[in-house]
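For this depiction, one protein chain was excluded, whereas all remaining protein chains were kept in their positions.
Let's look at subunit A:
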Amino acid sequence: MSELAVQLSGVTKSYGAKRALDALTLEIPRGQVVGILGPNGAGKSTLFRILTGLTRPDEGTVRIFGEAPGWRTNRLVAYLPDRARWYADHTAEQALRWAETFLPGFDPAAARRLAEFMKLDLRMRAGDMSRGQEARLMLLLCLARRVPLLILDEPFTGIDAPSRARIIESLVTHIGEDGPTVLISTHELHEAEPLFDHAVFLVDGRVALAGSAEELRRKHGSMNEIMVSLLR
């Protein structure tokens, strides 16, 4: 069994004239929390969509725990899609039942603990929730899964500061429990920085900089400073 959670070699993906990923080569070991960082259009969401089989690369090879991504490997992955919404007619309680039926490794007891921690009323309909409450619901559906890989695409987008703080607190608490590999893309670098063991900076579909978070900080300063210098 592969010691790598994720492995990409020479992966290229274009949308018309726009090259989203450009011969991307990347290896992510198991059990790490990795920040996939970069400006808008750097290829972060495309990378995640390839890892979850939503789209296929034009060139190159991709492996998740040694297997090509697709519906079979999705049982190993808890994925929070970018700009996702939840079924408006579901209450949070119904969403938990949905997840229990359809998502492998979903732990309803853990989900209830998380809902309490995130102050989410399980009787509330997703359609009546604020953006922050809905984001918390979707995040807890991912965090309550006992799977080896979590992929969170912009989990803080459109969420106010108190909700963001609560989500990050949940992540810190939860991820520490039994060590899945976690890939997070975010623009909230300052707040999310303490989460990362590793960071990968993507610019124009390529790895501009990667390494352990501590080493990067020692060499280049905070994640935010690194981002600013890369875009200069």
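Here is the rule we use: a contact is a pair of C-beta atoms (placed from the backbone, for glycine too) under 8 Å apart; a residue touches a chain by one contact, two chains touch by 3 or more; residues count from 1.
Just so it is clear, contacts and distances are computed from a predicted model.
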{"item": "Undepicted complex member, UniProt protein name, chosen from \"Transketolase\", \"Acetolactate synthase\", \"ABC-2 type transport system permease protein\" or \"Fe-S cluster assembly sulfur transfer protein SufU\"", "value": "\"ABC-2 type transport system permease protein\""}
{"item": "Selected residue (touches chain absent from view) among A:P29, A:G60 or A:G105", "value": "A:G105"}
{"item": "Sites on subunit A contacted by the missing partner chain, in the whole complex", "value": "1, 15, 31, 49, 52-56, 65, 71-72, 74-77, 79, 81-89, 98, 101-105, 125, 127, 146-148, 178-180"}
